[in-house]
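All protein chains but one are shown in place.
On to chain A.
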Amino acid sequence: MMSHTHNRDAQNRVVYLDANATEPLRPQAREALIEAATLTGNPSSVHKAGRLARAVLETARDDVAQMFDVAPLNCIFTSGGTEANVLAMHGLSHGHRFLVGATEHDAVRKGVPEGTPCQILPVKMDGQLDLDALEQALAQDETPAFVCVMLANNETGVLHPMTDISATCRKYGAHLHIDAVQAAGRMAFSVATTGANSLAISGHKIGGPKGAGALLLAGPAPARVSPLFEGGGQEQGRRGGTQPLPAIAGLSAALKAAMETPRDLSTLRNKLEQAAVSAGAVVCGGAAPRLGNTSSLALPGRQAQGQLMRLDLANICVSAGSACSSGKVAFSHVLQAMGLEDLAGQAIRVSLPWNVEEADIDKFIQAYAGMAQSASPVLGL
C-alpha cells in the first residue's frame, strides 16, 4: 500500500526543467528574503530603522560587487535583468551607434534607444558570434560603437568567444555591454575576466527571488549613468525608486550560494541529451561551448507547441525558447539566426535548475522517448 502511494506520488511529482525561465528559490535566498522583509526601514531614511535597512542593502551591494570584481558603487540594483540591460543601453550609450548580436534576448534586441543607428551582428551556424563580422562592423564607421553580446544564450546555452570579442571591442574603443543573466551563478567569471564595460545580471535566474537584478560597471566608481527615471535619486542618482530590499538581499544570498557550492550540471545534461538524440532529436548549438545546464532539442517535423503540451501533461516543465506574455509559443529568432529556420518551430529548451536530481532526468528521458516514438501528425500551426 505504502509503495503504491509512493509510486503515484513519484509519477505526479512535477519535474521542473525550465531554469532559464526562472530557478527555484534557494533556501539561503529565502532566508535572506524573509529577514529583509521584516525590516521596516527605507534605506534612504536617516533614522535607526532606515540605517538598519541601509546596512542590509549596502552589505548586499558589497557582496555582489565583490563576486563580480567591481567597485561597490558600480553595482546598481535594478528590478531585474531587463532593466539592467536597458539602463546600460540608454544610460551609457550617448553618442554611440549600436551593434547587437543576432541571438540576443528581446530585453536587449528591443532595448536600443529609438532613433539610434543599430546593426545586427550575425552568428555562425554553431550559434557563436561571427568575429569577422564584428571587426568589419567596428572598422567601417568611426562613430564609437556600443556592442551588446550575451555571455550565454538563453535558448541554446551557447557561449560567445568573449575574450576575442572584448579584445576586438577594445581595439576599436567600443563599449562592450554583456547580458550575463543566464551565465551568472552558473559559470565562473568576473566583469574583468569578460572584458565588459557593463554587465547585467538577474536574481531569479540563479535561485533568488524575482524583482531584483543589477547593472555592474567596470572602472572607477561611481561611474556615470543617466537614469531611466530619476525619482528620489537612489543608487547614486542612477536608478530612482525605493530599493526592493527583500529581493536584493535574496539576490545576493542566491549568488553567494551558487558561487560557494558550484554544481556542474553538464553530466546530467549530457545524459539527457544523448537519450534525446537516440530518440531522434537534434541538439541546436551542440557544436559550440555551452552552459552546462542548457539543451535546445529539436524534433524534426514535430511542432514545439505540441511537444511542450505533451510534456506538461506528463508533469514535465520545459519551454520553447522565450514565451511572450500571452503564453503562446513564439518563433525562435535564435535558431533562425543560426540558419536553423526549419527547426525553429520544432525545438524545446530543457534547462536544469540548481536542485535537479537524476530521477528528474530519467523521467524526462522516458517521456521524451515516448513522445518521439508516437505518431506524428503534420501540423500547420
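To be clear about the criterion, contacts are C-beta pairs under 8 Å (C-beta built on N, C-alpha and C of every residue); 3 or more make two chains touch, one makes a residue touch a chain; residues count from 1.
We adopt the following convention: contacts and distances are computed from a predicted model.
Participant: Leaving aside the chains on screen, match the unshown one to its UniProt name from "NADH-quinone oxidoreductase subunit J", "tRNA-specific 2-thiouridylase MnmA", "Predicted Zn-dependent peptidase" or "Spermidine putrescine ABC transporter, permease protein PotC".
Facilitator: Of the names offered in "NADH-quinone oxidoreductase subunit J", "tRNA-specific 2-thiouridylase MnmA", "Predicted Zn-dependent peptidase" or "Spermidine putrescine ABC transporter, permease protein PotC", the absent chain's UniProt record gives "tRNA-specific 2-thiouridylase MnmA".
Participant: For a quick check of understanding: of A:T163, A:T261 or A:S374, which residue touches the chain that isn't displayed?
Facilitator: Per the contact definition at the top, the residue touching the missing chain is A:S374.
Participant: Could you tell which one of A:P72, A:P289, A:G306 or A:G339 touches the chain left off the display?
Facilitator: A:G306
Participant: Considering the entire assembly, which residues of chain A contact the chain that has been omitted?
Facilitator: 302-303, 305-306, 309-310, 312-313, 326-330, 374-381
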